[in-house]
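For this view, one protein chain was removed and the others were kept in their places.
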Amino acid sequence: MGKYILKRVLQFIPVFLGVTLILFIMENVVPGDPIKLMAGEKKLDPQTEINLRASFHLIETDTDGNPIYDENGNTIETPLVQRYFLYLNGLLHGDLGVSYQRSGQSVSSIIAAKYPYTVRLAIVAIIIEAIVGIGAGILSAVKRGSFWDILVTLITSLLVSMPAFWLGMLLQLFFGIQMKRWTGGAWYLPISGVGSKYSEFQPWMYYILPALTLAAISTAYTARIMRSQLLEVMNQDYIRTARAKGLSRRATIYHHALKNALIPVVTYIGMDFGAMLSGAILTETVFNWPGIGYETYRAIQSRDWPIVLGSVTVIVLVVMVINLVVDVSYAFLDPRIRFGAPKDQG
Amino acid sequence: MARRKKALGKPGKDLKDQPVPEGQHLLEVDGLKMYFHTLDGVVKAVDGVSYTLDRGETLGVVGESGSGKSVTQLTIMGLVDMPPGKIEGGDVRYHGQSLLNMSEQQMQHIRGNDIAMIFQDPMTSLNPVYTIGRQLGEGLRLHRGYTKEQALKRSIELLDMVGIPNAEQRVKDYPHEFSGGMRQRVMIAMALACDPDILIADEPTTALDVTIQAQIIELMQEMQQKNGNAIIMITHDLGVVADVADKILVMYAGCPVEFGTADEIFYESMHPYTWGLIRSIPDPVVDQKRPLTPIQGNPPSLVNVPKGCSFSPRCPYATDLCRQEKPEMYTAPTGHYARCHYASDPLFVQKNAPANSRTHKKGGEA
Partner (left out) sequence: MEENKNNLPEVNAISKDAEQPEGNSTNRDSNEPEHSSSAPTRTLWGDAWRRLRSNKLAVIASVWLLIIVVIALTADLWVPQHFGSPTETDSSTMTSNSRLPPSWEHPFGTDTLGRDVFCRVIYGSRISLSVGLLATAISTVIGLIMGALAAYYGGIWDTIIMRLADIFLAFPYMLFVIVMLAVFGGGIQNVFIAIGVLGWPSIARVFRSSILSIKENDYVDAARAMGASDFRIITRHIFPNSVASVVVYATMNIGGAILTEAALSYLGMGVTPPNPSWGILIEDGQQYLSTQPWLMLMPGIAILTTVLAFTLLGDGLRDALDVKMKDA
């Protein structure tokens, strides 16, 4: 198994480099000169501009950070390759640059402030997804063809066919607005923002609708995967063996089939966690949830590229690490990978 | 691991521990009929199978794929899904008690405990995510209420018994760490764990190398000597049953076509299909080139069973009578029966039986 882990980690490296390269290229393909974008309407005097360029490593500097001039008195643009390495270097040290629009604030600090919200929402959502998804999947597989199975299949088909943000709005409409009307303001859920000591509701109540929205579609997929995996496993020979030993249907499903069927499902949920951590831009926008997705979106609107690139970088790295962890944990779950080939012949 | 339920039954109350009632056989299958009701039609998978089995005997069930040989035993074990399957008639008596009338709970107690079954493909018959020890011990904990430690101890004994070296270490291994032959041994150990008095083996050697085949069969015979259990050996290979079977049941298209002692089947058979099977065994001594003699044609679809005798389309001796009417069972005084219109005709048998058949030499005595 050590070999398996090593292989996976080794594969991680070229992908990491490739991803950072693409991110870097994207940053530099962005139309418009970053300094001018930052300045906006203001006209910068040349020296300030040069200093700014130097601080962003857009022009060559000496060890003190002073710009270097060539024989004509012009600044020299840092070659792209060098800037890539500077960028990588910065990455490894946690330096993602400085925001264009919010003067002085480092991108890292902005991200550090917002990411926790996303993470918390993702945790709640993933718990919902695991419990409901696996449960529904088992139910519909075990009672295949019955009313429950049809119900679950119907609901999951609907859920995977609707836009997530629209689902969020539906929940807002129903639980926030309509419920309020029907119960005369007595019982309804908050639909916007995240709560604090001063808000109308308990803070945890603010999680409900956004987490449901975030989880809903993934839960549908989980249920489908669980169902199909369980059905496939239930057709396997070793299930027949278990029955021949005298186990009841129930026991064979829960002790034999489930353990096998869960492996891919758990893997999927793990990867999904990574996906949720990638900011859930849509959910956060609908519910005004101050997480990294919302932040990135606002940054795009205001053309604040360092934030955009910074947050994308962080997100991508987080996702990659989670996928790696999930991959490796697969080795633990499946004994066939954990231990190798037959120890004998005959 | 989940808590084990209380053992389903107590030792001593098991059917297998009770004596077989007077005049009954250990296992008696009596005109068993089981059909599948599918969208494509009614599949007559088991169409009137009868045989008897006594303690310590080995019954060989022989037939082509699709002949119903496996489905019959699965029906006896109650392992066939009852929609779409349905018992259409007949009975199965074990120690005099009807298995078909038992509740699912009672059957669960019988499976693995009184009657055990092993299957064709050892590579896929074991759960890959549990250790061998756990799987071996499962039956013991279920039927006898063993604790984990007791089950482990017994599992090691069992592995030893079936000839797996280094049993104490290997009991903690996973199935994929065993080779095919070893896995089949484990399957046998698992089946015999609770000391059943009938072991049903569904093509246990088909998926194995020839050299391993012999070992497995030997092992089964050894176990039979030791434990005194009966064996039902299902196979398509007459060669496999030649050495081990006391009785042989030949099946075709869901019906039994001939049943008798091994001796009777090999040397005094009465049915053209059996003759075809015997003839198709390649002659090991080949000093001149000779074509093989297979049985022409293919088995019929069980949804559209031919009118008349189901073997008639392929039978070289078929007459119009054969094609029109289903043959009755002809039973010789010894209990040897064959389902053919002409089985009762000694001249027919004498004329057409295979070269090694005694009927040739005896000249007419069937």
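First chain written, first letter: the chains are A and B, and each begins at residue 1.
Assume contacts are C-beta pairs under 8 Å (C-beta built on N, C-alpha and C of every residue); 3 or more make two chains touch, one makes a residue touch a chain.
Source: prediction; values computed, not measured.
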{"item": "Options A:Thr78, A:Thr118 or A:Asn323, residue touching the unrepresented chain", "value": "A:Asn323"}
{"item": "Sole residue of A:Val132, A:Met169 or A:Ile263 that reaches the chain not shown, by the stated touch rule", "value": "A:Met169"}
{"item": "Where the unshown chain meets subunit A, residue by residue", "value": "11, 14-15, 18-19, 22, 26, 29-31, 157-158, 160-166, 169-170, 172-173, 177, 228, 231-232, 235-237, 239-240, 274-275, 278-279, 281-282, 285-286, 296-297, 300-301, 308, 312, 315-316, 319-320, 323"}
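We take it that only the chains that are shown with their structure count from here on.
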{"item": "Subunit A-subunit B separation of Cα centroids, rounded to whole Å", "value": "56"}
{"item": "Residues of subunit A touching subunit B in the complex", "value": "236-238, 240-248, 251, 254-256, 259-260, 263, 334-336, 339-346"}
{"item": "Subunit B to subunit A touching residues, read off their complex", "value": "1-2, 5, 8, 77, 79, 104, 108-113, 116-119, 121, 124-130, 138-139, 142-143, 173-174, 176-179, 181-182, 187, 190, 211-212, 215"}
